[in-house]
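Read the structure below first, then the notes.
Removed from the display is one protein chain of the complex; every other protein chain stays in position.
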Amino acid sequence: MGYGARITRERMSGTDIIVYGILLAALALVFLTYGKIVFDIVMKGIGFVDWGYLTEDPRMSGRAGGVFPIIVSTLWVLSIAVVVAVPISLAIAIFVTEYLSPFSTLSRIFRLSMLILASVPSIAFGLFGATFFAQYLGFGTSILTGGLTLAIMVIPICAFAFEEVFRLLPTGYRNGAFALGARKARFIFFILIPASATDIITVVLLGTGRALAETAALLFTSGYSDRMPESIFDPGRVLSIHIYDLSMGIPGGDRMASASAILLIGLFLIISSVGIFFSRKAKT
Amino acid sequence: MTNPQVSAAPALSRAHRPLGSGVTFDGVLRVALAIAFGFACIIVLVVAFVILQGAAPALAQISWARFLTDPDWHPMVEMYNMTPMLVGSVLTSIGALVLATPVSLAIAAACNFYLNPLAASIYRRILFVMAAMPTVIFGFWGLTEVVPFLGQIKAPGVSLLAGVLILALMIIPTTALLIDVAFSKLPRQLLNGAYALGASRAQTCFTMACVVVRRAIFSAALLGLGRALGETIVVVMVTGNKAALPTSIFDPIRTLTANVTLEIGYAAPLHTATLFLSILILFMIATGLALLVYKLNFNDNTQVDV
Amino acid sequence: MLVERTITEQMSEPATARPDPALQANGITVSLNGRKLLRDVSLSVQPNEIMAIIGPSGCGKTTFLTTLNRMIHHTLPAATVEGDIVLNGRRVFPSDENPADLRCRIAMIFQRPNPFPFSIRMNMEFALKAAGDRDKASYPDKIEKNLRAVNLWDALKDRLNDTATSLSGGEQQRLCIARALLSGPDVVLFDEPCSALDPISSTAVEELISELKTERSIVIVTHNLAQAARISDHCAFFFSEDGSGRLMELGPTDQIMNHPRQETTRAYVNGEVC
Partner (left out) sequence: MTRPLRPLTTVFAICLAFTFNAANKASAEERLRLTGSSTVAPVMQEITKMFEDGRDVRTFVETGGSSKGINDLRKGLSNVAMISRALAESETELTAHTIARDGIAALAHSDVPLDVLSPDQLRAIFTGTVDNWSELGGPDQAVVVISKGEGSATSVVFNTFLGLTADKIEGDIVAAENAQMIKTVSVTPGSIGYVSIGAAIVDIEFGTPIKLLALGDVPATLENVANGSYQATRPLSLVTMGEMSAGVADLIDFSKSAAVSEIITDLSYTPVTQ
């Protein structure tokens, strides 16, 4: 992502120094608060995070033991959400940018419906998933239901961002490809997607982060069982639900909730650095 | 006015692999993409339909006026006044919005106009991580750190104010990053033009840049409002969940989302329908917000001005 | 060549008295949202000649160029085109043919060099694949031949896996020309190909264009009258009247430059109106 609009260093005048002071104060306040949140969690939970915590099954409803099955369930739910949401939102964005004019009725319908979906509360998706996927389609409370519910939640975010990415593709690439006699399909698969690979990965990361953080939509869909899931039709507890349960439902679960929160933050950092690594690679 | 002497000869043959009679890969791709597109547009309707269907028994059996005029919210004894929850939802989210927007604007302005690029990019990364933080962590932290502090000022601590503070903390990363992106997309010539006229950074930022990206700021605020309105876990943990109209910001309140989480587990069928109804109300508010953002950003022929 | 030419044998009588024009546009009118960008332009290009299109800004030169290979569908999707275009005696517009196929016969080079952000080899291979060439074994030969044709082979033969965007502007533009030649086009359209280049690269590209006409026809839009005078055989002068571009005068370059029949043409070539 480019952040232009940078200015050269120069001496600031009187008003600028005052404004700078106010802005810095706001910046510092937010920074310190976030720092405190993370610090509190880390201090509370870091003592419990060790190899055993990562590799063992939970015992006593999570008050003892580890979180291995929960990490596995989390990765499965995430994978399903990403595998379903990314191709669909790519397809939507490609259709809108390559086949529709920006001001056609269909484009407007697309924008409006994506905006509505993006602003619907996640608990509404939770109830939707529990009714539609679990009951109507008969997937029950399962990793599949959770993953699909998250996918529906993530699709508008990704589709919007992909549309933006594709619209910003230099017109030279588009003209160049079509002037060489390329058909749409060739342009899409060999120019559009490869040339935007870096940005596509960034968007996928954004969606993954959102999915990883989601709790309310999974409360009624992916399950509570902290067993190792054997298939995607089994229920599986994800990390955010585990944290929720430990801090809300299990007496004395606070410390373990903090430990799981550390893992969740760690997992997000790992996923985003892998993404950044791949996007650097895609650039060269 | 075609030239009569030249016939429209059949197309040049090229070595494109046909997929059967008259079917090309291009055509197949087009149809596949169109199906995905249709799917995306229908999904909104499906979600709306499922929620509406869930709420239908409530709408059919309870007259809508009762949701406003019943003495209280006690679905176990068939009292269905939803006003406190509606007010609670609106107050918490608007409060969070009022608090978060200026702070987000300050952060975005500092990152683009004041901080050096390295510090700004580190700050952005922090915001990026905080934006992906599960809300349960905010709620958990709020209950153990913020609520006791507020309790010392005025008991009981869990209150509208606690909800507003934590929700603001939760939405700041999202709104700040959105405003930041709008600032960073400003053409450099525009900024150079302002500096060349001798404007200070404050003037450039707050009297020029902010005006140019005002729609983006407004949309970011609305998206933040949407997130705050839809947030469940945080409000369940820190607002006290009392289904009554608040008289001060230190009073506990209950939001529509908290109402669902609290009661869906043991709700009888009609009660469940009323909970779906509260989701339906939220869905309609969200649709209203979406329409507003749409009008702001995609208003017909005027291009997006960021 | 990649394109089978069996159809040309069935072609009907030549349309005009002049022998076999390579490309012929009849009564081209382009309108956008009710406004006519271009009004009733007819001209034909002979084989192995360079036709220069000159005229002030906003007179529809580029619009006309993009209608010739139907790129206008991408650059101005809302525009409607009337009239017809004949390539080697076969009508290509209006036609049921896929415009993508037409663009292999009428190639186009843009104002700014537009190599894809991949390696040089992949840029060339993309063009071959886009033209429907499935004979992968012949790719290296074709790439070499075409890079030689634009005098880039010696400089690039060891750097084929480098990113195309790392080349200099002039090299990028020549690479784009080589890339466009891979499908064996009958006509090449140039849209101010030298305006984004420095004088030395510009001269190199200009010389290259002159060499290319031995095997194909060329249409070039240019603002540089000296360039038009140096390389073109015929000149078409476009001028904007009431907001619509028109073809004011068409003739041999020498005549347009030195003895124009129209007053506006004379004024333009003498730098009196802009």
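Going in written order, the chains are labelled A, B and C, and every chain counts its residues from 1.
Note that in this section a residue touches a chain if its C-beta (ideal position, glycine included) is under 8 Å from a C-beta of that chain, and two chains touch if they have at least 3 such contacts.
Just so it is clear, the model here is predicted, and its values are computed rather than measured.
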item: Among B:66, B:185 or B:242, residue touching the chain not depicted; value: B:242
item: In subunit B, positions touching the absent partner; value: 72, 74-77, 79, 143-144, 147-148, 151, 155-158, 236-237, 240-243, 252, 254, 258, 261-268, 271
item: Positions on subunit A contacted by the hidden chain, ascending; value: 57, 59-61, 63, 75-76, 79-80, 82-83, 86-87, 140-141, 143, 190, 193-195, 197, 200-201, 220, 223-227, 229-235, 246-254, 278, 281-283
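Rule of thumb we're sticking to: only the chains that are shown with their structure count from here on.
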item: Best-connected chain pair, where connection means C-beta pairs in contact; value: A-B
item: Most distant chain from subunit A, judged by the mean position of its C-alpha atoms; value: C
item: Centre-to-centre distance between subunit B and subunit A (centres being mean Cα positions), rounded to whole Å; value: 15
item: Gap in Å, rounded to a whole number, between the CA centres of subunit C and subunit B; value: 49
item: Touching two or more other chains - residue numbers and ranges from subunit B; value: 16
item: Shared interface positions of subunit A, touching two or more other chains; value: 183
item: Subunit A contact footprint on subunit B (complex, rising order); value: 16, 24-26, 29-30, 32-34, 36-37, 39-41, 43-44, 46-47, 50-51, 53-54, 102-103, 106-107, 109-117, 120-121, 123-124, 126, 128-138, 140-141, 144-145, 169, 172, 180-181, 183-186, 188, 191, 195, 200-203, 206, 223, 226, 229-233, 236-237, 257, 260-261, 264, 276, 279, 282-283, 286-287, 289-291, 293-294, 298, 300-301
item: For the subunit A and subunit B complex, residues of the former touching the latter; value: 1-7, 9, 12-13, 15-16, 19-20, 22-24, 26-27, 29-31, 33-34, 36-37, 40-41, 88-89, 91-92, 94-96, 98-99, 103, 106, 108-125, 127-128, 131-132, 152, 155-156, 159, 183-185, 188, 209-210, 212-216, 219-220, 239-240, 243-244, 247-248, 254, 257, 261, 264-265, 268-269, 272
item: Interface residues, subunit C side, partner subunit A - complex; value: 69, 71, 74-75, 77-78, 98, 100-104, 107-110, 112-118, 126-127, 129-131, 176, 179-180, 182-183
